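Only a single protein chain was left out; the remaining protein chains are all shown in position.
The block that comes next holds chain A.
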Amino acid sequence: MNQPLLSIRDLKVAFRSGRQSREVLHGVSFDILEGETLAIVGESGSGKSTTAAAIIDLLPGTGTVTSGSIVLTGRDLTKASRGEMERIRGREIGYVPQDPMSNLNPVWSIGFQVKEAVRANGLAQGRREVHDRAVEVLVQAGLSDAARRMHQFPHQFSGGMRQRALIGIGLAADPKLLIADEPTSALDVTVQRVILDHLASLTSDRGTSVLLITHDLGLAAERADRILVMNQGEIVEAGPSAEILTNPQHPYTQRLVAAAPSLASKRIGTTVHASDEPAGTAAPVVEVRDLVKDYSIRTGGLKHERFRAVDEVSFSIPRGKTLALVGESGSGKSTVAKMLLQLEKPTDGEIFIDGEATSTMSRADVFRLRRRMQPVFQDPYGSLDPLRSIGSLIAEPLHVHGIGTREEQHQRSLELLEQVALPQELAWRYPNELSGGQRQRVAIARAIALKPDIVVLDEAVSALDVLVQDQILNLLSDLQRDLGLTYLFITHDLAVVRVAADLVCVMEKGRIVEQGRVDDIFSNPQQEYTRRLLEAIPGASLPLGGVG
């Protein structure tokens, strides 16, 4: 039990581009013991996935191991031939990739792909046996009705089912080590919980060691025996999970632990008057009443079927407050945001802004309304036009609404850059010179350029690393305080709701199942669905977020 299964010593990996070589792992050393689950935690670019890829010799592109050793039960994998590595992959080291959407080949049936893995690992010979073994693999991965599902194609599977199939493939040959690279980050929290529970029971039954790669400290702490924290290609801290969380020593780990939002955290920048004032005394800035949105879906041929994406949603947001719409993918939360932003027409119901109904507004009225209501979208790489300079992107709303002269618009864009804590020199630069968090700052600057009252944040921090997310949440909180902004905060992440919102609406399948003050709902959820969501948050019970 206490023998190291895999020993990595002083591993260095470099990527070559042209004549230059860039080292991304600077001497990483660790052991994985038999039967243990080890988690590597780090932000994007920390080298955690590169470490995993180096172990199975599948470094992307021009990446090569430049020095160090990877010893699996007495054999150095860095010296293994290509043929040996092919035998080791699958049979001795299983791999579950990150994105279940793109890691199954869409043109082959699930059965074909599982059988391929079974055959490649020499688990069975002969058509009958391979087929039976493949069914067995899927049954073990927890897919109900596996025999029938063998003939189905990846697009007929949900994300969770695909990830189960991939876990089945990864564990098919009963490997000694399973590498799971962010196995559930593309899935909803409730699905993530079920999948990780299943993975844990499978591997503990067989005594498989697991190397879990994740960006989520809470998830790592909940699932792993030990945690390695990586930053910029180096291990900064390693130790038993509980100890890393409760007693982080390295400043980087300390910041990571402090920044990770959890249910135990507090609202960022709580305003004095916010706590006891009952919601609803002040006239609401935004009021949504019985909002309905139907889409018609083509169901083959000329037939159409009605699909209700949003079903009688009602809520209101008092001035200067943040209301979070939270729900899993497909719950209709983004559709509500688009209707509020007047980018989609509601099928039924009404949206009032400062008591004014928006459905009867003329085009000119909607144009004036846009000055008061601005969005920030999720994808920091898609929300800024890559061919426009930062300055012109920030000044564009002013230009569209004809506010000020060119020179004044430019001056204002410089002020706005300062307001979101970016250097003014960036005005002459382009979006692809910036990181995700910096782009999101630019998007925020653009959103507040018109001095709006309402900002709609559609998963605005979901794509960011935890430290950057923390910074952006603080920035949003400061801006709310200084400018008196009202936020509609769309997110799937309840932990973020805890730190960023005053009021919350929990959505499920187009309906609001529960709404109220964040403190009340989190401490005493009334609905089964809300309770399940709260329980599914990884590390829900752990003392993250600077508490304890």
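Heads up, the rule we're going with is that contacts are C-beta pairs under 8 Å (C-beta built on N, C-alpha and C of every residue); 3 or more make two chains touch, one makes a residue touch a chain; residues count from 1.
As a working rule, contacts and distances are computed from a predicted model.
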{"item": "Undepicted complex member, UniProt protein name, chosen from \"Cohesin domain-containing protein\", \"ABC transporter permease\", \"GntR family transcriptional regulator\" or \"Predicted Zn-dependent peptidase\"", "value": "\"ABC transporter permease\""}
{"item": "Of A:R289, A:R371 or A:R517, the residue in touch with the unshown chain", "value": "A:R371"}
{"item": "Residue of A:E23, A:E312 or A:D379 in touch with the missing chain, whole complex considered", "value": "A:D379"}
{"item": "Selected residue (touches chain absent from view) among A:V28, A:V326 or A:L416", "value": "A:V28"}
{"item": "Selected from A:L6, A:A238 or A:V518 as touching the chain missing from the view", "value": "A:A238"}
{"item": "Chain A, residues in touch with the chain not shown (by the definition above)", "value": "2, 4, 9-10, 17-18, 26-31, 33, 61, 226, 228, 231, 234-240, 243-244, 247, 249-252, 255, 338, 341-343, 367, 370-371, 374-375, 377-379, 382-388, 396-397, 400-401, 422-423, 425-426, 428-435, 437-438, 443, 446, 467-468, 471"}
